[in-house]
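With one protein chain removed, the remaining protein chains of the complex are shown where they sit.
What follows is chain A.
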Amino acid sequence: MTTTVQTADPAAEPARLPITESQKGLLVVNERSPGHAVYNQLVRFDIDPAIPAETVERALATVVAVQPAMRQVFGMLPEMHARLTPPPAPDALPLDRVTTPARDFEEAVDTVLRRIGRPEFDLADGPAYRFATVRSLDEPRASILMCDHHVILDGVSMGPLVRDLEDALSGRLTGDEIQRRRIAREKAFVKELAAQNRSAGSDRVAERSREWAARLREVPPLVLAPLPGRPRQTEFTGDRVAWHLSEAETAALAETCRRLEISPFVFFSGIYGTLLARHGNVTSVLVGSPFMARRTIGAFDLGGFFVNTLPVTVEVEWGRTVDEHLGKVVRDAVDFCRANVDVTFSRLVADVRPDRSSNRNPMFSAMLAMQDTFAPESAGAVRRVLEPGNGTAKFDLWLGATPVDGRWLLELEYDRQLIAPVIADGLLTSLRDAVRTAVRDGSRRLAELFHDASTAVSVRSDGWTSHLPGNSPWEWVAAVGRRQPEAPAIEDPHRRLDYRQLLIEAERIAAGLAARGVGARAVVGLAATTLCDTVTAILGILRLGAAYLPLEPGQPAERLAYLVRRAGCDLIVGDALVADVPAVPVADLAASTAPVPEPGTDPDAPVYVMFTSGSTGRPKGVQMGQRPLANLTRWQIAALDMDAETRFLQYAPLGFDVSFQEILPTLATGGTVVSRDPIDRRMLTAILTRIAQTEVTHVYLPATALRPLVQAATARGTRLPALRYLCVSGEQLLVDDEIRDFFRAHPHATLVNLYGPTETHAVTSYRLSYRDPVWPTHVPIGVPYPRVHAYLVDATGHLAPPGVVGELFLGGECPADGYVNDPETTAARFVPDRFSNDPGAVMYCTGDLAVRDDRGDLVFLGRMDTQVKVRGYRIELGEIEAVALQVDGVRQAVAVVRGAGADREIGLFVRPDPASTVDIEQLRQRLAAALPVYMRPVWIFPIDLIPTSAPGKTDRDALLRIAEGRLAEQQAADAAVEPEYVDDLERDLAMLWARVLEVEQISPDRPLMEYGAHSLNIFTTLAEVQERYGVPVPLAEFFAAPTVTVLAGLVRAGRAPATEPAR
């Protein structure tokens, strides 16, 4: 190293100094955040007010003179470097002088901090610092405020700087001593820079960096407050919340450190890491921290940017004790960083190769800064040193630990765009709880460091409720029948029933059922064809205190037989869908002359049994009772403004709990339930027409159907003046401008997003209308209705603070009775409500992950397991896999979901037994026999090895990538072979489908599902076929084998005048 610093000849160009790796890194990130002054740092020195102002100003000039780091300016070419400028003349020092009355002192300090803290520094010309003094006129108070760019000073610099300031203020640093120190320091500065550059380049360091990087890549990203719409780029605006520990707490913390032989840095790293793990819902976090990396002895009297910011990996096992966590795990993790402090941050980043698309720190989103390098003495010239915020945030979250007046001051600085103030308060509460518990009792488990967030939030509701005569749906409808017997109750294309007719017919059905031995608590299968028959049968069953079990004709016989057997159902009303179980037509029951039995009086009578997908390979039957449904109905009537004028479209399949909401609350208020028949549920354009023609006021759709419906309305200019409420549920609702515009054009209509698993029915809602200025793209699921408790339980087992992901547990008056004839699964999912004061209370563990936003609304985030929703259908992938495993030669089966929104599809990978192959056709047949259409995989691929991620978990993302490759190969292979069509009709149909599905060409014999067809686009395309060829396409036959060949055959059959159209 031959560089020398030119200090004697001011005319000579100062030499270029090689800056540190850390400085280079900082200059780069500084360039990425222009206009934000993110790396401006503020220091406040409270000084002895007796010192005259001139002495203070001279002292500041002296500090700059003897600290070469302060005089750095930076250049980028030919390579990044610094130069030292000469010391400024005392009158040229950038200094703001403020005097103020004592009562306004703190306010004046804040104002000045803002003023000097915000302007950016010109690092090319300097200076990279500015000062201010604040003095009080009437009381002895004085502060020096300094703002500097981080690239010239690190945290450790504060010690040397304050020592120089102290010397200068107290007259120990004057005259020749200034010059002597200046020359010695400049020499030391150059040597330190040279030493830093030398150490950064060694091979040994490079190898350790690569090894470390490999481990860092395994740590999941820390995402605090993971609310949808979180911006990728930040404006770096920040704010702080603080907690100043008491003397006793500070002493207890010191005692804990002594007992565990750890430094306060290890203590805070461990506690902070645990806090981040709770709030980020992870078990491994990176805490960035500056590590002291000065190398030469002379550098310990220097300011400068010689730190190395490194990630401490804090592993959090919630069952571990505080003592073991801090005294062993975290201590080792910190020691690891200390032993590798010669690996620079920039080298580590280069080896980790993180995603750099955001302007945030590439390695860690949370930082811990120990600001304890200087402990002032009360008798000295410098009384107190504070490092206030400047309204920016370099990290998502930053924790500063500063000893102030003999006590720890803990400050959390947070990025305002990512973390709302209420969420920051939650973080501070967790920090306070964790520190206090940790210093009190080291034998506590880490999960016990935290407390429950407010239970008030869990029981908060939207307040809507109304009056109902009792819990029994029969009573509700009977009361309406007495009030308005001639009002229309049900409309379907075949019949209309008023309330008198409805009740009379239901009574006869009840009589017919009673005569066949059906009594209270029996489960009766329901497979009626028309809406009038369905509703009269439901009411007849409910009058007896029995429960109905919806059975749908399209389901595989094997599955229907299982549902009936599992539910203990001995009789089916309607079609004979299951062999061995007697079925009786509705008309036969309605003709019964047997005496009408008295209505059931059991307030806990079951209402229905509905089956949902089960991960063990068998669907689970949810038995729902009167109380929760009455609670839901009371809410719905009020929340959806239902009355005798209400006309509710009956859209949902009876096997979906939504059908209850369409039918019974409407009848309870004297409204009319309107059938969607004869329109197929999936033909949304026709549904739209039906909505318009029937003038329904209330419509309830799967969330995925909203967009197609709105698009159809927009395209056709359809107006729905009668519509008041459009409800959706079943999947995450995503809205865009098109949907919003529809509601702007329909200012009388409100969009309601409902959430709730079958096990509790709908429990929360969120509404949007033209009045709302902001429509969140990812619509929240909102808040519960009265007497529903929505507990969000985080990874520590506590009620989650706002912004913390947790599993949603649902208690209060909403859980179902359980799974029918399955006490084991019931006990696993319906557990005692430990948050309730009521000893018998039960809550349902949904397995759904959610988070509360800063307004207290719940936001759905996904599943804890592999349950998925495809076009509104709830599917356990395990159920599909379990069926596949029944086929010979299948050793392992993994189902995956590909695509988004209406284009979601299920695929299946099967791993054959050794020395065996899987007959894919046989597997398809088995799946078709056991599973409903919506659960059948669209494609099946054999695979030799199922990829796994680090902890041995099936890597579904890797499987999806494999699937993309195989599907592309398949498409390429198909494209290479010119398909052969038997006639022009086939060719035209294939072209039509190719256009809809956006593929090159379509083989006439391959199922269209394999090209991406699904129920929604099939129905729109069939409508087009119908229009083009003027023949109806029988849906059932098409779905049995959905290929172009079959479709062409159906069109031909429809055209042939002599042929009876297939039914």
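Simple rule for what comes next: contacts are C-beta pairs under 8 Å (C-beta built on N, C-alpha and C of every residue); 3 or more make two chains touch, one makes a residue touch a chain; residues count from 1.
One rule holds in what follows: contacts and distances are computed from a predicted model.
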Identity of the absent chain, which is to be given by its UniProt protein name, from "Transketolase", "Carrier domain-containing protein", "Xylose isomerase" or "ABC transporter permease subunit": "Carrier domain-containing protein"
Residue, one of A:29, A:102 or A:341, that touches the chain absent here: A:341
Absent-chain contact - pick from A:293, A:506, A:712 or A:783: A:293
Residue among A:257, A:366 or A:820 touching the omitted chain: A:257
Absent chain, residues of chain A that touch it: 156, 159, 184, 188, 191, 195, 257-258, 261-264, 291-298, 300-301, 335, 338-342, 372-373
